[in-house]
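Removed from the display is one protein chain of the complex; every other protein chain stays in position.
Order of writing sets the labels: A and B. Residues in every chain begin at 1.
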Amino acid sequence: MKYKSFVYPYLIWMVLLVIIPFLFMALLSFSKSTGLSFDSLEFSLENVKKISETVYYKAILNSLLYGGIATIICLLIGYPVAYVLAFSKFKYKTLALVLIIVPTWSNMLLRIIAWEKLFLPNSILNSIGISLDLIGTPLAVIIGMVSIYLPFMIFPIYTVLEKIDTSLIEASSDLGLTPFKTFLKVTLPLSTSGIISGIIMTFLPSATAFALPARLSGGKLQLIGNIIETQFKTSFNYNFGSLISLVVVIVILIMLSIIYRVDSKGETLL
Amino acid sequence: MKKIPKVLIVVFAFALLYLPIIVIGILSFNSSQVGSNFGTITARWYTEIFANSSLSGAIVNTLIVAFVSTIISTIAGTLIAIGIYSFRNSSRNRLLLLNNFPVVNADISTAITLMIIFSLLGLRFGFTTMLLSHIFFSIPFVILSVAPRLRELDKDLLDAAIDLGCNKFQALYKVLIPSIRTGIITGGLIAFTMSIDDFVISWFNTGNGFDNFSIWIYARLGRKTFSPSAYAYNSLVTIITIAGLVIYNLKTVRRLKK
Partner (left out) sequence: MKNLIELRNVSKTFDDDLVINDLDLAIRKNEFITLLGPSGCGKTTILRIIGGFESPSQGQVFFNDREISHLKANERNINTVFQNYALFPHLNVYDNIAFGLRNRKCKEDEIFKRVEKALKLVKLNNFNSRKVQTLSGGQKQRVAIARAIINEPEVLLLDEPLAALDLKLRQEMQYELKEMQRKLGITFVFVTHDQEEALSMSDTVVVMDEGVIQQIGSPESIYNEPKNKFVANFIGESNIFEGKYLGDKFVEFLGSKFQCVDEHFVSNEKVNVVIRPEDFDIVPLEKAKIIGEITDVVFRGVHYEFCFVVEGNEYIIHTLENLKIGDRIGLDVDPYEIHLMKWEDEV
């Protein structure tokens, strides 16, 4: 095909909107300045030192912790759901899959508010005799995360499971394996790329969320997203904010490169 | 595997997913503005959606940005994907990998980088910056949708078109684009969806009072200026979408039966 020239504008676009800002952010991270001007730029490692401050240090750990737990729960719920749907002979199973995605079209902030209202002691649940007082608890944040990001775990796993040739399952049975063993030795290994996709699509957004932890923890929990938001919108400390953002990006790049090494055909992310 | 636990976990998942949706629906009919207890049932929030000027303004802004960014990113994404597939395998994979980056990058990270470059370029924050940022994050998804179709395509298709007298551009819109139509449509739908509900990226890349729906909500969380009409609007959209899907699905199933 002869349309190579279509790509060049995109490369320029990406350089402009991705590479240049990153370089600038790297610059900002290791310097101190006022705002975004180059005027009083001087090299400094004070931002790096700032990370070791408890607040920020804890925020990073909490992001990993909460994101990690939410992802694991999504996996524990999502894999069975994807499995049941993929292997069922239910006539409307595509519809069921679509219905799993539909909630993601509902505004995320409203869904967060909905959970917030349910977790308050004074809520519509009172009418059926239940009163929850969960705002501020880790449980509330986790439930919120799972509720929002579960479809992103289910979908890639479903896609991969659907593609598994049934004759492979039959062959395994033919060779003497029980259904459970077949799952362990054939289905599960063949669904790894879906699991990895699901984990990425769940962990990344949940670890870097800020509206969700802000509302469901009553402002008590600070995740890395909250830190970044504060630095850029409130404290206007672009230098420190840039550093934290860079840390996030580097972690993501590391994850991507691990995946690339394991699966060079690029199947995982498609 | 026994049947009961199987269905149970699917039901549990659906409950987890739809509980907030149901709550939003209930709150949309709840006369109490704060929404923590039951007032009376009312449809007032629905009728007031467009009476509330800041809300309706935000909704209109959201739709405009969504439509424009979808059209632009779909066209651009399709052409770029075609461009990517004009390269050989090794370059092609590297380009696709580069394209994947905005997809996996965290929302907030993308938001910040865009905000920085827009500031450096001296752009006025508002509709333009929001639009540009939406186009930025939509194009990779369009490319991801179109790419598989391009991969399955018959390599001889374009040669056949040229053999029959088309020049490069006629071959493009008469042959190539129609054959990848499903990928383009899917890509467009994904782009639209992502734009309609975007919060984080828009939040950092707007200004001068140009709010979209999500920003409107966030700015009024826990405040008196919040109106349950937002719930009403959201529920309407959800129901229309579900209805549309169910009808489409049933029609397809019925057509297949014939």
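The definition used in the following text is that contacts are C-beta pairs under 8 Å (C-beta built on N, C-alpha and C of every residue); 3 or more make two chains touch, one makes a residue touch a chain.
Predicted model, so just to flag it, every value in this text is computed and none were measured.
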Neighbouring shown chains of the undisplayed chain, as defined at the top: A
Touch with the omitted chain, as defined above, among A:Ile60, A:Ile124 or A:Val186: A:Val186
Among A:Ser44, A:Ser88 or A:Ser173, the residue in touch with the chain that has been omitted: A:Ser173
Hidden partner chain, residues of chain A it touches: 165, 167-168, 170-178, 181-182, 185-186, 189-190
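Operating definition for what follows: only the chains that are shown with their structure count from here on.
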Separation of mean Cα positions, chain B and chain A [Å, integer]: 17
Touching residues on chain B, where the partner in the complex is chain A: 1, 6-7, 9-10, 12-14, 16-21, 23-24, 26-27, 30, 35-38, 76, 79-80, 82-87, 93, 95-98, 100-109, 112-117, 119-120, 136, 139, 144, 147-148, 158, 168, 172, 176, 193, 196-197, 199-200, 204, 213-214, 217-218, 221, 230-231, 234, 237-238, 241-242, 245-246, 249, 253
Complex contacts: residues of chain A adjacent to chain B: 1-10, 13-14, 16-18, 20-22, 24-25, 36, 77-78, 80-81, 84-85, 91-92, 94-96, 98-100, 102-115, 117-118, 120, 122-124, 126-127, 143, 146-147, 150-151, 154, 179, 200, 204-205, 207-208, 210-211, 215, 225, 228-229, 232-233, 238, 241-242, 245, 248-249, 252, 255-256, 260, 264, 266, 269-270
